[in-house]
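Note that one protein chain is taken out, while the other chains of the complex remain in position.
And then subunit A:
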């Protein structure tokens, strides 16, 4: 009797010791989640370039026509349109957010199974996706009217005269829409990674 109880106790404690050794060993391999986190980081870098490029292209859009009348000179700059001012400020904000979210993305690569960074990123990404979409779409609406005009409200298509200005603003809008698409991809990936843990 006594020998059986003394045999039992050391076996249990060695099992516990083994369990503790397993717990402090190396973390589980990342697998596809690590791959997704790396793609997320690379896409974020691309989105930084797109957003900041959009902001700078719009901010430098300025064209003065070579002819003028006695009273004023024909000039168009992003300053003349409140929507474009909103666009520049918002795209700069979105670019800054993306730069600041790069460390969180790196944390997500190092620890693919941690949920905190992913949850934080998906929530902030959604908010800034909305902001980026709002500014891109409102600028796109103004660029559309500048290209096509509107007969019913008698708005002239200024692109016929200010060709360079029009080209630059259109390019800025396209670049910001690229950033929006990248945001959508980032959120889809974060949702997939959250859904399987």
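Definition applied: a residue touches a chain if its C-beta (ideal position, glycine included) is under 8 Å from a C-beta of that chain, and two chains touch if they have at least 3 such contacts; residues count from 1.
By definition in this document, contacts and distances are computed from a predicted model.
Per its UniProt record, the hidden chain corresponds to "Casparian strip membrane protein 1" from the list "AIG1-type G domain-containing protein", "Regulator of G protein signaling 9 binding protein", "Chromatin modification-related protein Eaf7/MRGBP" or "Casparian strip membrane protein 1". Against the chain not shown here, subunit A presents residues 15-16, 19, 75-76, 80-83, 115, 118-119, 122-123, 126-127, 129-130, 133-142, 144-146, 150, 152-156, 158, 180, 184, 187-188, 190-192, 194-197.
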